[in-house]
Structure formats: C-alpha cells, structure tokens
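Excluded from the complex is one protein chain; the other protein chains are retained at their positions.
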Amino acid sequence: MNLSLSEDQVLIKESAEKFLNLNYSFEKRRSFLENKKEAYKKNWKNFAELGWLGLAFSEDVGGFDGNINNTMTLMESLGSALVSEPLIFNNLVVGKFFEKFLYVKGNEHLKEIISGEKIYSLLFSPNQNYKNLILDTLIVKKENNKTTVSGKYNFIFGLDEFDYLITPILIDNKIHVYLLKKNIDLFDTRNYETIDNLVVSEVEFNSLELKENSLLLTINKKEFFEKLSYIIDYATLAMCSQALGIIDKMYALTLEYCKTREQFGKKIGAFQVIQHRLVDMHIVKEEMRSLNYMGQLSMEEEQQRIKSISLSKIFLGTNAKHMSQDCIQLHGGMGVAKEMSIGHYFARITTFCSLFGNSDYHKERYAIND
Amino acid sequence: MNLSLSEDQVLIKESAEKFLNLNYSFEKRRSFLENKKEAYKKNWKNFAELGWLGLAFSEDVGGFDGNINNTMTLMESLGSALVSEPLIFNNLVVGKFFEKFLYVKGNEHLKEIISGEKIYSLLFSPNQNYKNLILDTLIVKKENNKTTVSGKYNFIFGLDEFDYLITPILIDNKIHVYLLKKNIDLFDTRNYETIDNLVVSEVEFNSLELKENSLLLTINKKEFFEKLSYIIDYATLAMCSQALGIIDKMYALTLEYCKTREQFGKKIGAFQVIQHRLVDMHIVKEEMRSLNYMGQLSMEEEQQRIKSISLSKIFLGTNAKHMSQDCIQLHGGMGVAKEMSIGHYFARITTFCSLFGNSDYHKERYAIND
Amino acid sequence: MNLNYRDEDNKFRKEIKDFIKSNLSEEVLKKASNGGKYTKDEIVNWQKALFKKGMFASNWPKEYGGCDWNPMQRYIFDQETAFANTPQIVPFGVTMVGPVIIKFGTSIQKERYLPKILNSDHWWCQGYSEPGSGSDLASLQTKAVSEGNNYIVNGTKTWTTLAQHSDWMFCLVRTNTKCKPQEGISFLLIDMNSKGIKVEPIITLDGSHEINTVYLEDVVVPKDNLIYEENKGWTVAKYLLSHERTSIAQVARSKSAIKKLKYIASQETYSNRPLINNVRFRDKLTKLEMDMHALEYSELRILSDEAKGAALGSEASFLKIRGSELQQKISELTLEAVGSFGIIQSNESNIEKTNEYFPGPEYANNVGAEYLNLRKTTIYGGSNEIQKNILSKMVLGL
Partner (left out) sequence: MNLNYRDEDNKFRKEIKDFIKSNLSEEVLKKASNGGKYTKDEIVNWQKALFKKGMFASNWPKEYGGCDWNPMQRYIFDQETAFANTPQIVPFGVTMVGPVIIKFGTSIQKERYLPKILNSDHWWCQGYSEPGSGSDLASLQTKAVSEGNNYIVNGTKTWTTLAQHSDWMFCLVRTNTKCKPQEGISFLLIDMNSKGIKVEPIITLDGSHEINTVYLEDVVVPKDNLIYEENKGWTVAKYLLSHERTSIAQVARSKSAIKKLKYIASQETYSNRPLINNVRFRDKLTKLEMDMHALEYSELRILSDEAKGAALGSEASFLKIRGSELQQKISELTLEAVGSFGIIQSNESNIEKTNEYFPGPEYANNVGAEYLNLRKTTIYGGSNEIQKNILSKMVLGL
C-alpha cells in the first residue's frame, strides 16, 4: 500500500510547474486568449517537446509507460495554470481511442498524436447529461451504393484545429468508425466559446459521403460502448485532476488574500469566521485529492472505476463547486473583477461541473452500479 | 393583508405561557413522567377548564370560533413547555374527525371531547412514510351474519387512556367507521415509549365482532380520504406549530448558554464563529415561523394547503432538525447530559421529524401537487 | 391573520398590469425575460412614464411628489413589474438619496434635486466603497478639504454601480481626520461633470460593464452640496440604509425567476422526460420554493408589523442575507436546467463579446453570465458576513 507521490510524479509536477510559471503565466495566458489559433500551435508544439503528449501512452508508440498517476499529475498542473489547450480531447481521448480500439505495436495514428504532428479529434459530446453523447442525432442514407450521413452535433471540444475527425456512426446496428480528413471530407463547423474561453464546435454534416477507404473499423454496439465508457472515465478523471489543480490554486489565492487584505484595522484572516471557512476549504481540497487518488487506483476494475470516478465528479459538482463560490465571496469586491485571476478559475470550475455529466447524472450512475 | 398576531392570539399565548410556567415547568414535567396516567388525568382536566380543548371548534358544541390561528398559537406554547399529553390526537384529530364526517349542531361526541369527560382516539398511524396509514393491515371476515376484524397496528398515539376508539374499516370497498368502546369491544394493546417519552400503542384485533349499533357511518373511499387528508394536514400543522415553539425555546436556551458559559477567559458568545451560528439559528427560527403562518393561511384551499403544509414539514425535517443538532453542539458537554432540558427538546424534535411523514415523504407529496 | 386582497387591491393590481401593457412592448419584455439588459434610455423612459402616471417614488410622502403607497400596494407593484420583467427602478436616486434629501436637505436643496429625481432627469450613483474600505466603510480615505465656500475633494471611489451613466453622485468623504473614524465623515452631493473626475470601468466576471472606479482629483464641490452638518455623514448614511429595506430582499424578482426556471425545466428533458419530473432536479427546485416562501412570508410579516407601527431593527439584514442567497441559488439551478448551454457565452450584452452565435435556446442565452454576475449579491450592500455581525449585535446582543 502506498498513496504517496512517486519520484516520477514529483519530477513531472516540478518540471510542469516550472515550465508553466514561465510560459503560461496569467498575463501570458491573456495574450494567448487574444490569438487562440497561434497560441494553440505554439503551445501544442511545446507540449509535444516536453513529452506531455506521450505521458499517457506506451514506449513503442513514442510515449512513456502510460502510467495513469503520472498523467493525472500533469493534468493537475495544467489545471492550476488554467491551460486552455484541449489536451484531454486532442491527446487523451483520441489516443486512448486508438489504444483501446485499434492497438497495434507502433500504431501510426498514436505516433502522430504523441509527436503532435497531426491533430485528431473524436466526434463526441461530453455535455451535462450526455444528451447525444454520440451518434444519436445522425441520419445515415444508402443510395446507389453510396453511404451518406447528415445531422448536427454540439459540444465538440478540441475540434477547432483538427486534421482528422474520428467519427463513429451507427450503420445496420453496428458501429462504423470513420476517419474524416480536413479539406477532403467537407462539413460545416461553427465555433463559439465557453464562459471560461474554451472553444466549442458545432458540427453539421450535409449528406457527407462515407468512403470505404476512410473506414477505421466496425464493431458491435455493446463492445464499442464498453470501451468508450473506459475512455470517457479516463477523460473525466483527467478533468477532475485539472479541477483539483484549480481548487488547490483557488485555495492558495484565497488564503493569500485573507492574509494581506485589511479591514477594521486587521487582516481579514484574523477573523475567526474567515479562519474556519478557510479550514473548511482546506479539508475540502484534501478530500478532493483523496477521492482523485481513489479514482486513479480504481481505473482497471470496471465497477470500481465507474463508482469512484462518479464519486469524484459528484464531489466536484457539489463540495468543490461550493468551495469555489466561497473563494469568490472571501475576495469580496475583488472576487468579481475580471482583472483578478480568481474569477477565471471560478469560471472554469463552473464549466467543468457541467461537462462529462453533472453531479446528478453521476449520482444516478453510481446508484445503478453500486 | 395582516400577518401580525391578533389580540386573541396574544391573549392565548400569554395565558398559556403563564399557566405552563407555573404548572408544567421542567421539574414538574419530570414528576409527570414518573406517573404518566395520573398526570394525564390531572392535566387533561386542567386543559379542559382552560378551554384549550374547545379552541379548535365552534361555539355550538361548547368550543370557541375554531379559529386556526388561535389553535396554532396554543400548540406553540404546548411545544415550548414540552407538554406530553396528546392533544393533537385526543383532541384535534378526533374532534376534526367528527366535524368533517358527522357534523351536526351540538354533536354529542364533540361536546364530550371538548369538555374532556371522555377520551376519544382514532385508529391511525402517523408514521414516517404512512405505512399502514389506516386500514391496510386489517382482515375482515363475514360468517353467519357476523362481521369480525383481525389484524395489528402500530404507532397509535394517545390511545393509552381512551374511552372510545374511532375505527375506520374497509368492507365491500366502502369505509365503515365504527366507534369501539373500552371494556365492551375487547382488543389487545401494548404500550411503549418514544425517545422523548411519548406513549405509543400497538393494537391487535383478534376476530373482534363489529356490531351494527357501533357503526358511526359508511362512506366511499375517495371522499373518506379527501376528508381524512384535511384532518391529517391540520394535525401535521399542529405538530409543526409545537415544533416551532420547541425551536424558539432551544434557540433561547442556546443563546442564554452562550452568554453565560466562559472559556478562554470570555463568554463563548464573544467568539465570532459562535455569533454567526447563533445568527443562522435566529434566521432559521424566523423562516420556520413564516412558513408556519403560510400554512395557517392556506388551510382552506386544498392544493395550497397540501403544498404549504408539506413545506413546513420539509423545513422541520431539514433546516430545523439541523438547527436542533447545532443547539446541542453549542452546549458542548452539557448538551448531552440528560439533566439539562436542551436534550429533551432535541429528542422531541427528532421524534416530530419522523411523524406525519418525514421530509422525503413530503418532498414527494409537494412535487406531485405542485 | 389574513392575506385577503380587498377590492381596491385588485383594482390597483389591474391598473399596474394595464400600465405595463401600454408602456412596454411585447418584444422588449420578452428580451428582458431572456436575461437581456435594458438600455439607459429604456430605463429612464420607463421611470418618467411611471412618474407621469403617479406611480413613482412609492416611499416618498405625497407633499414631495411621491405616491406614498401602503405595504400592500408596494407588494403588488413589485410583483406585477417583476413578473412582467419591466425595467427595475434604479434605486440610487429615488430610493436612496431622495429620502435623505427629504429628511436632511435644506429647502433650496429640496427644490434643486427632488424634481429632477422624480422626473428621472438626473441619474445618481453612490460614492461609498473605496479600494481600501469595502466592508469597513468607516475607514474611507477620500478627503474633502474646506476652502472658502468649497470643498476640495481628493480620493478614489470604487465598485460604483452605473457611474458611467451618472449625472450626480452622493458621496461619503472625510472632513475630519482627528477623531473616531465615524465622526469625521460628511455626506456630499457631487456633480459628475465637475473637473477632475475620471470614471474607469471595472469589467465583471460576466464580461459586462456595470461597476466603475471613480477618481476624484482636486474636485471643487460647493458647500451648498453638503447634506446635513459637516462630520455628521455617518448619521445620514445610517438613515439611508434603513430605507433600502423593502427593496433589498428582491422577493418578487426571485419569484419571477423561479417561474422562469420552472418553464425552462418543463421544456428541457432528462432521459426523455421533462427535467422537472426528475426527482433530483425537482427536489432542488422544491427547496428553492421553500426558501422563497420563507423569505416572502418573512417580508410580509415585517411589512404588517411595520404597518402596525412596530419599530424595525435587524430585519433588513435578515432579508438581505436570505434574499441574496436565494438569487444566487436560483441562478445556479437555472444554469443546471439549461444543460451545458449554460456554460456557453452569451452573444448579447457582453463587453468582451466573443460569440456571434449562440447554439442553445433563447432562454439559455444569458444564464451563464447571470450566474457569474450574481456572485455580487452576497458581497455588495454590506457583505453577508457584515450583515451577520450586525445581527449578532442587534438581535442577539452579543
């Protein structure tokens, strides 16, 4: 039994923080937001060089040992720097997709994902209650041996810069997974932003032809969703790890503020009511970390995985959300001013609460699987 | 629009408190508990003489104008003195039963109830989720033109001293209400006590014969339950009013304790954390009163009645219960010592949370009726 | 006790309804019901119309041009305007500084300011908070130095709501530094067009421009603009506070917000059933309705006791705490109700506008912004922590 950080984790944590403090400060971040496309290219390249894009995958495709603890440690650091590049979607989700569905030694797609040469996206909608999680709203037509697809999708994250779109489609009650290519397979996308400046896309297919040569695999529904569920849980835990980094940071900012802000002739941190609330926050962030570790240690046993990941997501949507509100409150007027960073962390926690199923969705999932 | 206390209410409140401070102090109460039967007789006689047993009923049966605000004001005072005599059951429930089902000018049963000469009880089980609310567990047999009933019942309050038991029974899909008499209609009862020393009875019928001459009325199911629902809501509100009196008292005791108890060289009431918790309690007790008044003002419109009474009961089972726990907490070690009164109030709140449907039951009821 | 509406109450309600219909168009109200914000002109025109109709300044005595409504009338007006989503009356002039001038102003001051407030010709803002003094108002540093018939004012006010629209600011300034903080404060009226005033926007979490920082550099303020006596500003400020009471809980607006939330929850679905039938969601909604009614009946109790002449103390703080919490909780559950569309930025009324297109239903367009924006309610007007300090003194005697 060992729940302490490994040496690898400590190394990853330190190097990530060092890099991000230098290259992803709150000020730098502001400039990134003003020119997202350029920032995305530049940062993605850096992430690849740092080896971050390979952390979750095995050596033979250019990754490391794929240790989940290491990956989640990195996610935490990304959270505390409010990194907006969609690593969860353009690296973890798509990478795990190839790992689970088409793993072959030295898989070329995985290599491209890890090297960062090519950007992959998965057509999937991680919204609050997984409405149209995938496929539900697509209409497939077969006419004079052409197969076309039409339909609209929402909440696709990390699609903005894609080269390839992994597109699972239900045909004859089997899942056909196609790999659509930018500028070759044409479809409409509309981008817009979340309250915390993440880019979301709406995708629309207008009887797009699905060609045989872009078919990656066919698989029966049950197996597909079993494997997808693992991938989604992995991504959910990654998001919860980012949230953990955010909550830790919000706590630190709030503690710092209470130690410096003076009212009534003393630091507001000298008031017992404030002190006890900071203590409550301290406990909440530690509980959040404990549940996060539980999730990391439960990934490989299905029922345990489902239950513990749901607990992490429930905790995020309840106790952690409440704590994020309290952090704003203790900042007083400064808490609602956009020039302060605290509000940006708050907005991201708000977004994360709503993605990958909200707490009610996961309460239901937990109950069914307990 | 007027939500202030009427002159009548002020009078009732003052006289009730005066009487109870004198005759139902915490010490006197302790002696009552040691000899419940005797205390019951004595106190019941006093209540009758004070006119309390007629407060909820009209003049022509020896009552007053039956104004609900007056009744609930009295209930509040009974709560704050932790009165154990089951006025809700042996007065309000049975009285309203005759009022609703068999009202005739100068109804004899009502006169007996109000004068206190005779003790009436209703066979009805106000438990947490109304399991076997009424009738569900009784088996009726008809053999050579005799009708007999068998079965067991629980959570009958106020049965201990009864002369008459109002017994609704389902026969041929109609409700037949019988009036069983002590020592004439024989059945077994077993008494036991709640954690706050209320007497509860378990009733068992062993093929008891139901005689024509004890039949009060027959009525179809739907109408019966509609009227019963009004009676139960009236009783529920009465219990919530007693709870309001208790919560007010717990608040006063806790505030007093915090003003006198010293630790670290000052009154614990001087600590900001304690102050803000007392403020929260103050607000909770005021909100509880506001919802109670809403209930009183909604009794005569069915949907409004159902919704607002359920809100009062939900509030009792959530916010008020939590406050009662906090009152114990602020008393520290003294809070768990039985010699102090605070714990007795706590136990009664605990009991009330469980009776007449708990908060989950009423959340369901509210949702259905909203 | 009773909640009966008398005939005149129902007649009054109808008047209000009719007035709204004849003064605000369907689509304007619709836009507002979807969280769209009113422009300055829309607000001013609404207030002018109300005044013309004799429905303005409900808290002013008749002789000063107010309509001096009874509690029931105010209750009805608040309800009807809230349910119709009309513009809200901007409180700084008519609700706040107006009664102060009536109580403490000289006849000249009354003549000069009251008519312009009544006719909404002057837009007012409140110069209280400063960078260094938020909760601890008495520690304010903005100085007014006497120079002949003028004060020379220097300092910084912040968190100043709608200062960008304002013609006048009522302002707390320090006129004496050699005494207890409270005793050296004066209440000044400052023309926002005076030389030396700079207004800088503060963009809030929702990306909107509602509050400002106001810099005062050697601003010349005639002593005629002093309200009450020099160094007696604290007395004036306390009196003003006691007049925010009725509006502070925002019960009617919260009631209307819950109504909107229930509509949304009937439109949205959860696993193919109306969201409102989902037990988990339903119970959160029920709790909001419980809190709302508890607040509503608390306010009604206070109003009737007030009508009976009972002295009022702590109630403002109680209503402020619960009222602000309720507004936040409603916006939080509404955010949940609209699904993930709640986290998409609005394509309206957003300074740092990034979205041309909003993918969700109209009613979801401003929900995320509203959630972020309403964090302020438990902070402004004296944070809820401060309110609890007040209550523990006043009610508990601690």
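By letter and in written order, the chains are A, B and C; residue numbering begins at 1 in each of them.
Note that in this section a residue touches a chain if its C-beta (ideal position, glycine included) is under 8 Å from a C-beta of that chain, and two chains touch if they have at least 3 such contacts.
Here the structure is a predicted model, which is why all the values come from computation and not from measurement.
Asks: Kindly state which of the options A:Ser4, A:Asn144 or A:Asn183 is in contact with the chain not pictured.
Replies: A:Ser4
Asks: Which of these, B:Met1, B:Ala16, B:Leu291 or B:Ile328, touches the one chain of the complex that we don't see?
Replies: B:Ile328
Asks: Which residue among B:Gln128, B:Ser207 or B:Ser229 touches the omitted chain?
Replies: If we include the chain that is not displayed, B:Gln128 is the one touching it.
Asks: For review purposes, identify every residue of subunit A that touches the missing chain, sorted by number.
Replies: These residues touch the chain not displayed: 1-6, 69, 255, 258-259, 269-270, 272, 275-276, 278-280, 282-283, 286-291, 293-294, 296-297, 308, 311, 314-315, 363, 366-367, 370.
Asks: Just checking the interface: what residues of subunit B touch the absent partner chain?
Replies: So the residues of subunit B touching the missing chain come out as 127-129, 131, 154-155, 190, 192-197, 200, 202, 262-265, 273-274, 325, 328-329, 332-333, 335-339, 343, 346-347, 350-351, 354-355, 358, 360, 363-364.
Asks: I need the residue numbers on subunit C that touch the omitted chain, in ascending order.
Replies: Residues of subunit C in touch with the missing chain: 279-280, 283.
As a working rule, only the chains that are shown with their structure count from here on.
Asks: Hey, how far is the Cα centre of subunit B from the one of subunit C, in Å?
Replies: 43
Asks: Counting only Cα atoms for the centres, state how far subunit A is from subunit C in Å.
Replies: Once rounded, the distance between the two centres reads 39 Å.
Asks: Return the distance between the CA-based centres of subunit A and subunit B, expressed in whole Å.
Replies: The mean C-alpha positions of subunit A and subunit B differ by 54 Å.
Asks: Which residue numbers or ranges of subunit A touch two or more of the other chains?
Replies: 273
Asks: By residue number and range, which residues of subunit C touch two or more other chains?
Replies: Answer for subunit C, listing residues that touch two or more other chains: 385, 388.
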